[in-house]
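Okay, structure first, notes after.
Just one protein chain is left out here, and the rest sit where they should.
Per-chain numbering from 1; labels A and B assigned in written order.
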């Protein structure tokens, strides 16, 4: 097929032109330096270092603070993502159909996404401080106050903030997914006498599957960004329960601990890459099984 | 679409407003807060140096008086003339005295004649030799006459001396004619000062008034540098004076000879505690009325923080200053004026020493655009 080949050639030329700026920057600022990071993770010091194999990784894993951060990050994603998923889905279901004020509600739930974290950090502090409003409420109810930010409760606080911030994004995704579920099928099922629960699992949920995949991916990404909130509310060294990989890496960076930093970055990239790969793989399998 | 237009406007106004504020922020700020000048106090003793101007006055001035009720015939000198001992100053017409001298001489001759007559009258009594009483009386009378004649002789000598010495008034010593109150033709009387001559040998004085702690710190006998202004050098022609050191006049050493308190003359500025200070200074070629500056370097006894007098305020609880304290915020420092009560030490015209109540890094408000009260937000200049 000479014509097809010609087009591909022509396209390739144009692709270089259109992709050029992005690819240059992408290579220059992300890919090549990441290669350097991988290289650095195998030598002992950045300047005239020697190849030390996996020593850096061993050291990293031996570091208690890394393990703590690693476990915390995993736990946060593990707990936060499902909670956020369920919450946003419930919100979308509540908002689906011909609800009045639909747009207004959507705006209300989306607003936290765009409002800068830093600007409401004071409210979080006012709520969750040891002498904060929440403890005031507990005290007035005769309950024991909780040191929210300096105990294991801080984990729950961060999950709440995480859900507050990201529910809107997922809500929009779910609403789009719900819109793709044919209404006639639902009505037909309703006439057949299927209960709401059955109708959800039989009709709505399969329709939401593609969007769910993306919700999970984006939620995992967002779970890493909750560092901002944590940092702004609790500082660089928060309670152990919310000391995440991000804190670990930020602090390693501040201390210029390169070997830990580079090996942690590589490790994190591998873990996330693997997770994403598995998710994409699972999604494809699910789609193929459906067809 | 209406909503979008409104939002576009809101966005534009927001950024525009902030832009305007950014450019104007300094101007606006200056309108809203009292503007103050601050100064970090310097540590040290207060410089209580005195530098006062005055005019040299001779330490000893002789008033010269005529010896008789005479008329001035000639004035030989002018005021400020330099005179040597014995130089004629004034010549008088002594006619009146000469006339009384002649009168006295005539009276003396009369007495002489009377005496001779009485001697002649005694001779027959002696010859008779019997009237002892009469003889004795006559002898006594003769003695009285003799005494009268003696008195008369002295008077004549006096008058003669008066004329001899008084006809020409001469300078009693080397000096300068510091005042001359008569002119030719004037009638003068004894005891009336007609002329004064300032003695070269006695030196000069500088008198000025000082007040406050600077004056209190002065000591009798203290050394004073007296600078003589060059431009006011006296005319020195014909006199052999040593060459002055330096073109800008010269500096002589002086000593404080007197400190008198409560002088009436300078009641205005110094108030009741003004003191009159006299400094003795001597040197060649000085003349009365020469402009001179007394420099007395001295420092306060107790060192502390030196701040301008204007910065010190006082109320019922004592003296205080306003200190500019910065409250560091992430958005930049904001400054507040905070009252700080202080103990003050010595004080000069423009500076006061703070003994306690301040710390070295504190910035003291020295001037403000508005009256301040404790805790006021301020803006530093």
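Just so it is clear, a contact is a pair of C-beta atoms (placed from the backbone, for glycine too) under 8 Å apart; a residue touches a chain by one contact, two chains touch by 3 or more.
Convention: contacts and distances are computed from a predicted model.
Think of the chain that is not pictured: of "Monosaccharide-transporting ATPase", "Nickel import system ATP-binding protein NikD", "Carbohydrate ABC transporter permease" or "Heme exporter protein C", UniProt labels it "Carbohydrate ABC transporter permease".
Within the entire complex, contacts from the absent chain reach the displayed chains A, B. Across the entire complex, the residue among A:133, A:188, A:202 or A:285 in touch with the chain not shown is A:133.
Taking the complete complex into account, A:115 is the one of A:115, A:143 or A:282 that touches the chain left out.
Residue in contact with the omitted chain (choice from A:61, A:164 or A:200): A:164. Residues of subunit A in touch with the missing chain: 7-8, 10-12, 14-15, 17-19, 21-23, 25-26, 28-34, 36-37, 40, 91, 94-95, 99-101, 105-127, 129, 131-133, 135-136, 139, 164, 167-169, 172-173, 176-177, 190, 210-211, 213-215, 217-218, 220-221, 224-225, 227-228, 231-232, 245-246, 249-250, 253-254, 258, 261-262, 265, 268-269, 272-273, 276, 283.
The omitted chain makes contact with subunit B at the following residues, 3-4, 7-8, 10-11, 14-15, 18, 21-22, 25-26, 28-29, 32-33, 328-332, 334, 377, 379.
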